[in-house]
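Of the protein chains in this complex, one is absent; all others appear in place.
By written order: A and B. Residues from 1 in each chain.
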Amino acid sequence: MIELNNITKTFPGVKSLDAVTFEAKAGEIHALLGENGAGKSTLIKTIAGAYIPEEGEIIFDGTTRNWESPKQAKDAGIHVIYQELMLFPELSVADNIFIGKEPRTRFGQIDYKQMHMQAREILDRLGHVLAPSETVKNLTVADQQMVEIAKALVGDTKLLVLDEPTAITSGREAAVLFERVNNLKEQGVCIIYISHRLEEIFEIADRVTVLKDGQYVGTKNITDIDKDRLVGMMVGRELSDIYPTKSKRADDVPVLTAHDLSLTPRVKSVSFELFPGEIVGLAGMVGSGRSEVAHALFGSMKRDAGSVTVNGAPYNTPTPKKSIELGIGFLTEDRKEQGLLPLLDAAANITAPGLGEISTNAIISRDKEFVIAENEIQRFAIAIPGPRSDVWNLSGGNQQKILFARWARVCHRVLILDEPTRGVDVGAKVEIYKMIRRLAGEGIAILVISSELQEVVGLSSRVLVMREGVMTGELSGQDVNEKAIMRLATLQDAA
Amino acid sequence: MTTFGSTIAERSPGLVDVTVQKWALPAIFCGLLIFATVISPSFLSVSNFQNVMTQAAPLMIVVIGQTFVILVRGLDLSVASLMATVAVIATAFNTQDNTMIPVIFISAILLCTIVGFINGWLVTKRNVSPFLATLAMMIVLQGLRFYYTQGAPAGVLPEGFRHLGTGKYLGIPANIIACILLFVFLTFVLEKTVFGRKIFIVGGNPTSADLVGINSHNVTITCYIICSIMAGIAGLLLVGFVGTVDNFVGRGYELDSIVAAVIGGVALSGGKGKLLGAILGALILVVLFNIVIIVGLPVQAQLVIKGVIIIGAAAFFARKTRG
Partner (left out) sequence: MSGLTFRIKRTEPAIMMVIALTLLIIIIGFFVNERFGTIRNFLNLFEQMAPLGFLALGQTFAVLVGGIDLSIGAVVTASNVLLAGTVSGNDAMMMPALILVLAFGAAFGFMNGWITVATGVHPLIVTLGTASVLQGLVLLYTLQPTGSVPFWFEEFAYGRVFGFPISGFVMLLCFLAVGLFLKYSQTGRAVYAVGGNPEAARLNGIRNNRITILAYAASGFFAALAGAYFVSRTGVGDPRVGDPYTLASITPVIVGGCLLGGGRGRITGVLLGVFMISLLNNLLNYINISTFIQWVIQGLIIIIAVAVYVDRRKKP
């Protein structure tokens, strides 16, 4: 059905796809696997015509089709469900489902009656009760995800790409989705399926292709491979080489306690403790309120209730500024939107939370700034010409290290890491894990939020699990494993 | 249309482009000076130069303020209206007594601070788009001013004001001295101080700014206040220069100041730009206007040229910054 030959796509600083070859047949479910930053998203966007590769060719349905726009790919019968929601918040559910493909009367105008009827039918098929006339911005994230999936069932889809569709849906919806996907497969639709959850892959996929650091690793029949070998293909090395030894508490007195933390409607009465030198994982589906817990602690979102103590002293009206002064650091999830200062140099990026430190009488000392930045660049082995170099053209890994350096400088008590290795290659990942371990060794309490279960399991000596804003459990020692986490995160057996 | 995932790269130029951007402005400015001198040799005389500079000074002061606001992703359309309002205030005391000058100054600056604060407050705390907030401010000020003057301002200025506008110290016109002092001081603030760094951080990425403990709202509001105060000072100098007050002192400065900043490479998307560039942009604009007159074109041709230049300059910088 689709064949990609030697596709190369580069972005400044990164070769996102390096001569990648990929092929999927009609009537199969083909899983696409790889770590974060392996190039899966770029590959999908190339298939969808959203990126135009520098080299290589795309053969779809037997003819060479090098898309110039998403519209061409769409018209040819390719539909992609992206990880990020591609919805129009001000339009209705039906509008969103049918955008660009609205049913029309013979006079050419949109037939709303027909459209609402068909929308209701599609939503019914998905087993979902949603009014087609509801405005999308009023829906919950899970319902919005359903709208996104409903879009795929409109029109004549020959190739359907699903980019982590179950990342935020609950178990019941996932089951419905699998059923739909299997139906489509039987109708001869080619399905490309991306997921982090290996169990899922073994459950529904026929074949699997693995990418690593922008390169093609291999394609296997799902029956010819087991989970460990699949992981080996994805990371390119033994698991024991990736994660450092687990850290231990340096002290039995908690450095931070949170009691009944609430941030309506995302977080409901969450309590936990962090101890010096311990790495704690915070797991849960996207939208389970993980990041919001971090924001509520740090003071970047206003919480409605709850009491927090830091080093025994109450800390109840947090602001980022006060948190930084108390030695709490927060590496946010979205590097581009919430972290990096792309227009400023590396030194300014590193010293941003500690302007007081590099200035006297409100005047910035370029020398002090330079020396501090130079030290950090060495300490974290950041591949950059110098403190005065730009950061926008660095690889994802090095950008992340810059932000790491930023927060490691100011935090001496607690470091919160939200998706610390998103969009980072395997090499940089291992280095970042080492850094996290080293900081824990220095007695800092670390809270790691991640959607990669492997990462949570590999790093943490204790794991907190959330589901729909509620803390559903705490695992430690031998109980820390993927299955247990999944069970708490979805409240059902992952097997 | 921007494509997903490469926004950072798109905003930042390569090495060659940096060089081009750095020298394009001075080169264009010198080119214009040479061109003007060739067609009219008297252009480069000291007196004409002073003349051009005196004309340019109020605009340059407004551009400095406008740059602060643009750096934090804003825009201030109320500057011209504020200039005229301040001018009306200057005559409202209707006295020729020079000792009243400080009173006039203080009341003018006070008004500007309030106006700037309201602009900034609307933009940050109420999340009103800068365009609309300052547009509304412009109309409100205009209405109040006209209502107060009933359409025809009257009243005299203290004699000292004429000095500010037209006087010379050490052979240099007073308003140029004021302009240079403000420029040097605010360049220092922007490039060397913690507050300046905060402006660039907020303009470059407001979300990051909040997360590293910088109160982006306060920084933004302060920038609007600075902009309003600059407009007020420019208004007082312009009144002193013209000698009389009408309801339209500074008319067109809101757009000219934005045009000048854009020519000077200040990015409307925020976080990028230098005061020196903005000042050069203002000078280029004023020299161009002069050339239109020297060449003997009708004044209206200035509009055509201004329009072409702003689109050209914006496109030039937009293309370069997209890499």
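Note that a residue touches a chain if its C-beta (ideal position, glycine included) is under 8 Å from a C-beta of that chain, and two chains touch if they have at least 3 such contacts.
Just so it is clear, the model here is predicted, and its values are computed rather than measured.
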**Report entry** Hidden-chain contact residue, picked from the options B:32, B:156, B:268 or B:294
**Finding:** B:268
Query - Residue of A:99, A:117, A:142 or A:301 touching the missing chain in the full complex - result: A:99
**Report entry** Contact with the hidden chain (one of A:70, A:127, A:327 or A:354)
**Finding:** A:70
**Report entry** subunit A residues touching the omitted chain (full complex)
**Finding:** 48, 50, 69-71, 73-75, 80, 82, 85-91, 95, 99-100, 102, 104, 108-110, 112, 133, 135
**Report entry** Where the missing chain touches subunit B, by residue
**Finding:** 1-2, 4, 73, 75, 122-123, 126-133, 135-140, 142-147, 150-151, 255, 258-259, 262, 268, 298, 300-311, 314-315, 318-319, 322
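As a convention for this text, only the chains that are shown with their structure count from here on.
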Query raised in the report: Contact residues on subunit B for subunit A in the complex?
Result: 3-9, 11-12, 192-198, 200-201, 203-205, 207-208, 210-215, 271-272, 323
**Report entry** Complex contacts: residues of subunit A adjacent to subunit B
**Finding:** 11-13, 41-42, 45, 50-51, 298, 300, 319-321, 323-325, 330, 332, 336-344, 348, 352-353, 355-356, 359, 362-364, 390, 392-393, 406
